[in-house]
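Note that one protein chain is taken out, while the other chains of the complex remain in position.
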Amino acid sequence: MATSAIIFYVVATIMIVFSLLAVTSRKILRAAVYLLFALAGTAGIYFMVDYYFLAAVQLIVYAGGIVVLIIFSILLTSHIEEKMEKPDSLKIILTAILGLGGTAVSLYVITNHLFTPQPTTGVEATMSTIGEKLLGYGAGGYVLPFEVISILLLAAMVGAIVVAKRNKPENHD
Amino acid sequence: MDNEGIKKFILDRVPEAECVEGSQFLQVTIPSEKIFPLAGELKSNESTSFDFLFCLTAVDWPDHMQVVYHLKSTAHNHQLALKCKIASRENPEIETVCHIWRTAELHEREAYDLFGIKFLNHPDLRRLLLTDDWEGYPMRKDYDDPINMIEY
Amino acid sequence: MNWLYDFNYLTRSIHESLAETFEPATVTIVEMALAGLCFMILFALLGLVLVYAERKVSAFFQQRLGPMRVGKWGTAQTLADVIKLLMKEPLINKNADRFLFNLAPYIIMIASFMAMASLPFAKGLQALDFDIGLLYISAVSSLGVIGILLAGWSSDNKYSLIGAMRSGAQIISYELSVGLSLLTIVVLTGSLQLSTIVESQANGWWIFKGHIPAVVAFIIFLIASTAETNRGPFDLAEAESELTAGFHTEYSGLKFAFFFLAEFANMFIVAAIGATVFLGGWMPFHIGGWEGFNNIMDYVPPLFWFFGKVSFLIFMMMWFRWTFPRLRIDQLLTLEWKYLLPVNLMNIVLMAFLSLMGWHF
Partner (left out) sequence: MEEVIQDKDLESKEYFINMGPQHPSTHGVLRLVLSLDGEIIRKVEPHLGFIHRSIEKMCEHDVYNQIVHLTDRMDYLSCHINNEAVCLCVEQALQLEIPDRIKVIRTIIGELTRLSSHQLWWGVMGMDLGAITSFLYGFRDREMITDIFEETCGARLTMNYNLPGGLMFDIHPNFQKRTKDFIAHFKKKLPEYDTLLSNNVIFRQRTKGIGYLSKEDAISYGVTGPTARASGFSCDVRKHHPYSGYDKVQFKEILDTEGDCYARYKCRIAEMWESMSIIEQLIDNIPEGPHKVPTKAVIKLPKGEWYQKVETARGEFGVYIISEGQKSPYRLKFRSPGFSNLSALDHMARGCKIADLVAIMSTLDLVIPDIDR
């Protein structure tokens, strides 16, 4: 077996195991940490297929950003002795069915799709091509979606500040 | 104001006060019930304005308890030792002055802790130096603790 | 002696000799293990040397001698401390979340290992040379904060929790400034690849070539990176006079040593990034046009240049720590959001303008 195959299976196992742990853990912070490992595993896969930019973005946005945010909010709201309640069995069954259904559909699509190997790999995703595409306004440029998303994020930020900055409670002294 | 003036000032308000000219301070002894109005008057009156309570302590005399207030006026620079005689030695009670001089809050807690003097209306009268479950009041003359104290 | 100047010779010969005896899959695994071993040794050595250096530097600033008893000039002091830490009892609070408590130091360690992997130590001596090198480093170094947050939360101590919260707010804020100050130079280099950044400084380091904006970026980088490594005067997360020891209050023995080691490793990493981006990395001190001078400088091996620059930056960070009082948490955030970040943004625009006009050297 090739080295890359070994690494792939190791990373894939890590991802699957930690994804399962993340949804089954009763302690909320542990679940967040398991999620972190699953996301880091995804970044690992991206590194393996030489999608360096995507991998780094995965690490920055998901592992470094989202998970830190989740952990931060857990730190603010929950106490160390708290445990999550066990969901009732109906919920478990429903989500299990949904999850398995999703897996089945994905597997069906993957197994039935004919992957034709292409002679050329198209554009090599170097840093400069990504940058030019991202800020390009010609054909295939992404500057408009890019700016729209940034405005969306700005609106979300303003909203978050408005919600968070309540009227200060009257001074205690 | 000199000692004579202070003496007159206090006697006007508390006729039964006993005044002694000490070597440093005028020492005035008053009954414990009179302390709160007199203390307020001593601080707020412009001619006395005793605003600095630099020492508050209690003394356990054989037949009574005494609380001693050492007062000073930062404006007039005169000083006074005001003593309150509490008749009951076993269960002494006196009005607090911690609303007049804030420093009294901790000092009164200490006096309560060590002498068992109850300061009425004190916002937070608890043991200060000793543990909460300590029995007795160690600075009293009849306090006996065979374990922790060395007999002379 | 060629390998001292270009490590490609050395790595190639190792690779070839391995390929002769093993099949390709084994070769890859053996090479990975070798690289890992090298980094592990480097990590341990860094810990030993930097702890000793910190002690001696602090002693120098405080007009005392520092460790003098264990070994000549106290050089074996850190080793003695390692033995002491290994023999200490690992204590865990009764209510602590044992799994996360044990995991936290490793996350911090792993984050610093990952960041270290892409540092260019010398020509050809770089484990990972991505074309997104700088982005990669800022990505993995942002993982370390998770370890701190976990450590603070899982030890079931209010001081630790406050320390973790402070640290989280601090690192997330200052990451922006570190990233932007590095981007200021990226505007000039046009590449995120660390080896390219080093190569681009062959005729002068960016801090000299980039005019005033480069100097401003360098100063911001120094401040922000000191803050990101949780070192004084930004050591609010551990602030011993306020929070006893902050997020690692409850740690002892080896796990405490991990936090300690990671702190020094992180210091090394940010110093190395600063040296690479602003001070030319392993590139000798060159002045464009002075051929004779440049040739003399080339005789000094790149490793020496790299570690020399890194030591200089580390010395600067130690200098900060041993002279400045600690900031308060709101002042810390004010400094970042109201001063460093706007200045940084202005600076980056100015640099882009300079680069556009071609006014840099």
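First chain written, first letter: the chains are A, B and C, and each begins at residue 1.
Please note the rule applied: a contact is a pair of C-beta atoms (placed from the backbone, for glycine too) under 8 Å apart; a residue touches a chain by one contact, two chains touch by 3 or more.
What you see is a predicted model; the values in this text were computed from it and never measured.
Interface note for the absent chain: among C:Thr75, C:Asn203, C:Thr244 or C:Ser355, the touching residue is C:Thr244. Although one chain is not displayed, its contacts with subunit C can still be listed: residues 58, 61-64, 158-159, 162, 232-233, 235-236, 239-244, 322-331. On the side of subunit B, the interface with the absent chain consists of residues 22-25, 27, 51-55, 57, 59-60, 68, 70, 74, 77, 81, 101-103, 105-107, 110, 114, 128-131, 138-139, 152, using the contact rule stated above.
Rule of thumb we're sticking to: only the chains that are shown with their structure count from here on.
For the pair subunit B and subunit C, the distance between mean C-alpha positions equals 64 Å. We define each chain's centre as the mean of its Cα atoms; on that basis subunit A and subunit C are separated by 27 Å.
For subunit A in complex with subunit C, the touching residues are 1-3, 6, 27, 29-30, 33, 36, 40, 52-53, 55-57, 59-60, 63-65, 67-68, 71-72, 74-76, 80-81, 126-128. Those residues of subunit C lying in contact with subunit A across their complex are 24-25, 28-29, 95-97, 99-100, 103, 130-132, 135-136, 138-140, 142-143, 145-146, 149-150, 152-154, 156, 161, 164-165, 168, 172, 190-193.
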